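Here the complex is missing a single protein chain, while all its other protein chains stay put.
So, chain A:
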Amino acid sequence: MLPTPSTSHVAFERVYEPAEDSYLLLDTLSSEAEKAFLQRRFSSTLTGVLSPLVVEIGTGSGVVLSFVDAHAETIFGREDVLTAGIDVNRFACEATVQTVKVAEQEQVVQGKTSGIYLGNVVGDLAGPLRSSTVDVLIFNPPYVPTPDLPELPALSNTAANSSFEDDSHLLALSYAGGADGMETTNRLLDSLPGILNSDRGCAYILLCAQNKPEDVKQRIRSWGRKWGVETVRSSGMKAGWEKLQIIRIFRT
């Protein structure tokens, strides 16, 4: 098993603390099946397959992105993997920068390689990304069904000494998903055809049972024959229902 990056420096009052969903993503991305999928798709021996770009949306503490960056060579079979993160919460972006730094230093200490981390930007989902640039997108959404969706933080809300209400609001943004817990995920799904590489692009997205994963997959199948979707990992069986699952959406 690959080591989980340290996030002990992160202030969890206002940044989502790594939990079962984060670890399910780590297990998925380092599983033999997904390593094989990614290495087939992004092998450096295939002609024309240049350095892949991995973008995580909603990096939170940075545990997932730093894991992919630090273990790029094991996961992708190549170390020239570019990584970048986006989060709506500036504190999460700062935390991710630090988490990646610690994870990369740990790799150096062990004489191992890591990917090339470009940085994090504050933004709303894929909004800042240029079209067709992303090879692998990772999204652990705010998936909990809630009566309302919290508003995006105001542009000016970057003061270091934020109040308790501000902190709770930032945390709410990390889990509250509105109707069926899908309001934010639906917006991300709509943007996928535009931002994923048109030959090799793929996306790992976490869903919970209340998100109606079979409906989500049906919707992606309706995009046509150029798209595939599979459940690649699940956890937390409860009365026959998987509580959480990771779907992989990919260009065929």
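In this text, contacts are C-beta pairs under 8 Å (C-beta built on N, C-alpha and C of every residue); 3 or more make two chains touch, one makes a residue touch a chain; residues count from 1.
Here, contacts and distances are computed from a predicted model.
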Candidate names "Ribosome production factor 1", "AP complex subunit sigma", "AP-2 complex subunit alpha" or "Multifunctional methyltransferase subunit trm112"; UniProt protein name, chain not shown: "Multifunctional methyltransferase subunit trm112"
Touch with the omitted chain, as defined above, among A:Val97, A:Ala209 or A:Val232: A:Val97
Residue touching the undisplayed chain, where the options are A:Val121, A:Leu149 or A:Ala209: A:Val121
Touch list for chain A against the chain that is not drawn: 44, 50-51, 53, 79-80, 82, 84, 86, 88, 90, 93-94, 97, 116-124, 127-131, 133, 152-153, 155, 158
